[in-house]
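Presented below is the structure to which this report refers.
Only a single protein chain was left out; the remaining protein chains are all shown in position.
Every chain is named by a letter (A and B) in the order it is written, and numbering of its residues begins at 1.
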Amino acid sequence: MKKFLFMSALLVFAVMMSMAPHAAMAADPVNIGVLVPLTGIVAQGGVEMKYGIEMAAEEKGTVLGRPIKLIVEDTQVKPPVAVTKAEKLVYKDNCKALIGVFSSGVGLALAQNIDKLNVPFLTTHVMTTQLYDLHPLVFRSGQLANDQTAVGNVKGILARENLKNRTYYVLVHDYSWGHDAGERFIALAKQNGIKIYNEKYDKAPISTKDWSSYISKIKASGVDGIYMAFITNVIPVFAKQAADFGLQAQGVKLVSAAAPGPLEMEAGGEACHGIFGASDWSWDVNNPTSDAWEMRFWEKFKTIPSDAAVHSYVGAMNLFNAIEKAGSTDAKAIADALRGISYDGPYGTVRISAKDNCMRNDAVLTETMAAPDNPFGAKVYMKVLETFPANELGPAE
Amino acid sequence: MDKHLTIPDNDKGITAYKIAAITVLIAGLALFPFVITNRFYISLINEMLIYGLLAMSLDVLLGYTGLLSFMHNAYLGISAYVVGLFLIHISPSSLWLALVAGVIFTSVVALPVGWVQVRTGGLAFALLTLAFGMMFHTIVWKWYGLTGGDDGLMGVPNPAITIFGWKIGDSGDPATMYLFTLVIVALCYLLTRRIIRSPFGAVLEAIRENEERAAFIGINVRMYKLFGWMLACMLAGVAGALFILYKGYIGPTTMSAFAGAGVLMMVLLGGLGTLWGPLVGAAIFIYIQDYISTMTEHWEIYLGMVVVLLVLFLPTGFVGLGSYFKRLGKE
Partner (left out) sequence: MGGALSTSVDITLNSLVLGGVFLIVATGLNIIYGLSRVMNLAHGSLYAIGAYAGYTLTTIGFNYFAAIVIAPVLVAAVGLLLERTIISPMRKRSMVYTLILTYGLMFFLDGLIKQSWGNEPRFVELPAMIKSTIPILGSHYPVFRLVTLFIIAGVMTGLMLFLNKTKIGIILRAASTIPEMVSCLGINMKHVHIGAFVLGCALAGIAGTIAGPLTTIDPLMGHEMLISSFVVIVIGGLGSLRGAVFAALLIGAVQTLAEFFITDLAMVIVYMLMAVILAFMPRGLLGEGRFE
């Protein structure tokens, strides 16, 4: 009886598997491998990255006269998994390029294997400075890199009267991006006369759920500013717990090295007001391209348009245009076409530098606050306070 | 542990039929990269072999000694880091020296850990493996200067594979590396099989079946448990060396608790206490995981479901399925 039950369970399982949606085979498409985190702590960001790339593929429609076919794989934010998935995408699914990827660990592990894989790899969310001029097949077009964000944040702090004369407590997530973001900010802040309380900054494990120890420590230090480098969905969590202890009410300002995601901010509500940070885009950016993009995104996914989605959209457009320009799907041809290519999108011109394979674009300083009436029903939004041109963010070419 | 593990019928004799079957299997695997040249499949089978070796080493502990380790992958990780660091900093071309260094260092770490663990009972032993495993994971994550932290160890060179100075191939080439892995895994399997079939193995099984009775007849239970632990960790060390040579990369996620759970599932899928079962289990697990996670982002649900159903209805693993059909045929 038991064996029979097991067998029937296996059967049910097999049937479920076979019913899972399989993409219809179109005529000789160009396959593009999409590597995004769909499980783990950054899963929400991964879904938004996927949306952005899907939207770009749909709007672009074809390259070289052939349909674009996206094959999505979950990296689980684990480098070895991502490498295995990349091998599957390239060797088995015959993908001509890889796009996406969150976390420098995953990005660098892929870069390590890119000679073997021999396809261009364009990342939208690997922010490490190690990516500059790393490999002829590795590119970045997406979220601002660590050095660019630090420059943006320091410029932002200096530009705002209510941020300028504060002492900042630096608290980061304990992983390479957090360390890099913390160190770059501290170095630049010191050069520019911004006071830092703890030059030997605090590192909290990524798994931290209860921030009360860190908040008590900040309370005890008596600072009036916090510079935080957290994985985006933890930003509202920290802000909420700090608000519980009354930090913001006592006039402490929060500056973040990464832009919080809109869905997470909605969940955090009022506690998420008053977070400053440099980013390249928020839906408060007002130009016809941006406004039209927001509405198309909203119509398609019924999700508040996020910077993760827009970065990935622009990155994907740069990649698709490069394949078109290359005239073939040859790895070297696409890579050559990617160098120096640019795309005019929701946040202006995003150009991939021919010198170091990484993008240059304008940035904005935003503050989160109660949103005005908007089509997305968002209650919190990132208001644009300042705009910085690409050449001020660097690095020099 | 008061209740017994379900060990599938495992005929221990060596028959001509068995030798022939093993030879055909190994020959088939050896010919594989010449028939199917798609690198994805070569990589996939290579990964199955490496994890198969790790699962087999856990079987020595779980299936033969009756001790559960939640994070056996930690020892694969330690060895992989040592081999990688050896190749980067000490000698980029000494493949065999690096391998030996990896296994020795892993044993040096495993010895005091094992000493503490065998002093506690079965369940506390299992929970302690989790605590020590988490500790190693955290140390590797934190020691940026040496390990590269969460970015992992990069730039591991690919040494040439040589035997007595005679160069066979380059470890950077997937097919060569695959054949090298196959040879090492096969050797480890035969060696472990020899050890397990010896009186030493019989003592381990006696401890698994009834620890008290084993102690009554004068067996130093703790010492034998420690031997079992050390053997398992050394085999995991070999798997770690193969891992870094094949991937050229190691990061802390390979040493996480979740990866450890995967190894446990491989053993269970294949069948406890059979040595070759876990090799099959690793192959099935890696295939299923690859297949499910490609299809749905909710792969955790299906993976969990498979494990629950397996434990409930097929505790002997797929190896046990064979004897089940045999019995079915007789009825």
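Here is the rule we use: contacts are C-beta pairs under 8 Å (C-beta built on N, C-alpha and C of every residue); 3 or more make two chains touch, one makes a residue touch a chain.
Since the structure is predicted, the reported quantities are computational estimates derived from the model, not experimental observations.
Trainee: Please identify which residue in A:P205, A:G327, A:G340 or A:P389 touches the non-displayed chain.
Mentor: Answer from the full complex: A:P205 touches the omitted chain.
Trainee: Taking the entire complex into account, which one of A:P67, A:G269 or A:P395 touches the absent chain?
Mentor: Going through A:P67, A:G269 or A:P395 one by one, A:G269 is the residue touching the chain not shown.
Trainee: Out of A:E58, A:D115 or A:D244, which residue would touch the omitted chain in the full complex?
Mentor: Spelled out, the listed residue whose C-beta touches the missing chain is A:D244.
Trainee: Just to verify: which one of B:L29, B:L62, B:M154 or B:C233 makes contact with the chain not shown?
Mentor: B:L62
Trainee: Spell out the interface residues on chain B facing the chain that's missing from view.
Mentor: 1-6, 62, 66, 68, 116, 119-124, 126-128, 130-132, 134-135, 138-139, 142, 257, 261, 264-265, 268, 298-308, 310-312, 315
Trainee: Which residue numbers on chain A touch the omitted chain?
Mentor: Output for chain A: 39-41, 43-44, 47, 174, 202-205, 207, 209-210, 212-214, 216-217, 219-222, 233-234, 236-237, 240, 244-246, 250, 261, 263-264, 267-269, 271.
In this text, only the chains that are shown with their structure count from here on.
Trainee: How many angstrom lie between the CA centroids of chain A and chain B, rounded to a whole number?
Mentor: 36
Trainee: Enumerate the contact residues on chain A facing chain B in the complex.
Mentor: Residue positions touching the partner: 2-3, 5-6, 9-10, 13, 17, 20, 38-39, 43, 73-74, 76-81, 83-84, 87-88, 90-92, 103-105, 108-109, 112-113, 116, 128, 174-176, 179.
Trainee: Over in the complex, which chain B residues touch chain A? Could you list them?
Mentor: 38-41, 43-44, 47, 141-142, 144, 149-152, 154-155, 174, 247-249, 251, 253-254, 256, 290-297, 299-300, 302, 305-306, 309, 312-314, 324
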